[in-house]
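Selected chains only, in their assembly positions.
Order of writing sets the chain letters: A and B. Residues in each chain are counted from 1.
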């Protein structure tokens, strides 16, 4: 693609784009769902905070209009609609562009599903773009509605922080799921190693590789934000970003620990399987080693030679049994001494 | 959770929060247990050092009062009650906030238990928050009581150092435990590799992964402290922090060495098991390889063909025994030459 062409890359997850607008300051709150994006244009330069949320990235025309009205760089518009972006933050002086991934653990497929979230942070507005209607931001909306002191008093940069915080907090729930799966696998490993456990370990490892790939860059994003000197970001709010940064590091730390544990589980699985095989081999060897010589002895006296003096003796059959039992017990003792039994 | 809401995250480990206060300078010492936190409020700005220790984080109301009186940031209060914090230090100008983990090796479960410790270090006071009553800080209390010169002469930053030092020193005892377990496993590996050893290696590895995850960030915490330019921290006391820093590095170094050794033990275990299996296989092969041909020969002369001239010969049975013994010895020699015996 040529740079600057707006083409939606990714799956269309929603039928029609949905636009909501929240305009608030400490005392006042206006919330509405827009039919046309043009209704939001008046809010661009009005002083209190306006949050425009757009769900659905396939409506190129709509997004182009936003780009034109809010005077965003062509690269920004391109990144918004291309859902394969790496998380990043870019300072375009008039606005700051942020893109990162919202992650969800999909119970049905046992996969982590990702959704791209873009934020355009201007002096008086914040525009957020999501692939589909999500419930992660609802909590932030609730807080705004409840007239909570801090968010209503702060500018759009605090709102941006609140959204990122909501997303990063959600990562912990995925970590928890992963932690549960690890414990589940460990328990089953204790009981009986089966090929399904192996597949589970491999799947979990893959999911963590994916998880890590998505979370890792957010570390840089937040670190860059903290260093950004921009009139849009208030210094006093940077301490909050530093807090999310710490959470991100914690997520990454835990992923790394999980990876270490998983590699340990793999070793444990392999060793357990190899131990089982060892046991199987021992049984085979003991049985074969005991009975093969006995069978040989029986074979000897099954021969039809005319002159086999032992065959004629009266007690030879009894003696043979004695011999067989001696061999048998000797072998058992030998194996017990070798600690195979 | 919304930022700024105080919710205790973690297990409640104690029934009722316990508050102790120690106020001292070079000559004077006042120590008391408080019933209400308000009794401590007078000490906020009084010049000598006041150490307020609070055991138990579930009493949100109490902690909120502390936050209001000592004018701490809402994020700080949140971090104190959320026991899943990553160790960190934050300079809020009026005070410095420090959070880290106290670790204990629990003999009964063979697990490392962690407890979160928060410190609020102000110009004349130090407030410490623990999840439960611990004995690690008792030693520091003893020193204060004994009128030891240095701690009584120094400010609250030295007290903070003394507390961190006590915690980090405790890490060494966990290292010792881990070292003992390594030696124990090594000894048993020498004797006989069993699946329990495997499980032990895996458990130990897991504990070390956890240990490392808790200790690693303390390195950054102390390094940040050393670089902090604050009127609360006296330059002359930074050399002590540098000393704890060195101890932390040493703990981390040792954990890394342990991890290397454990991965070596895993290899050793696997190879020993595979060696044992090899030995089993050899025994099986030798027995089978010797007796299968012998049994075949016996089988031949057990056949009932009418015309088998050998059966009629007088010495054939004797000759057969000679043949069998020759095969037997030949095989033995062959295996000895191959170094299987």
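Keep this in mind: a contact is a pair of C-beta atoms (placed from the backbone, for glycine too) under 8 Å apart; a residue touches a chain by one contact, two chains touch by 3 or more.
Only a predicted model underlies this, so the values are computations on that prediction, with no experimental measurement involved.
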2 chains shown - copies of the sequence in the complete complex: 5
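Keep in mind that, in the parts below, only the chains that are shown with their structure count from here on.
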CA centre of chain A versus CA centre of chain B: separation in Å? 25
Which of the residues in chain A end up touching chain B in this complex? 139, 143, 148, 150, 162, 165, 169, 190, 239-240, 242-243, 246-247, 249-250, 253-254, 256-257, 260-261, 264-265, 267-268, 270-272, 274-275, 277-278, 281-282, 284-285, 288-289, 292-293, 295-296, 299-300, 302-308, 339-340
Please name which positions on chain B make contact with chain A in the complex. 1-4, 73-75, 84-86, 88, 90, 92, 192, 195, 198-199, 202, 205-206, 209-210, 213, 216-217, 266, 269-270, 273-274, 276-277, 280-281, 283-284, 287-288, 291-292, 294-295, 298-299, 301-304, 308, 310-317, 320
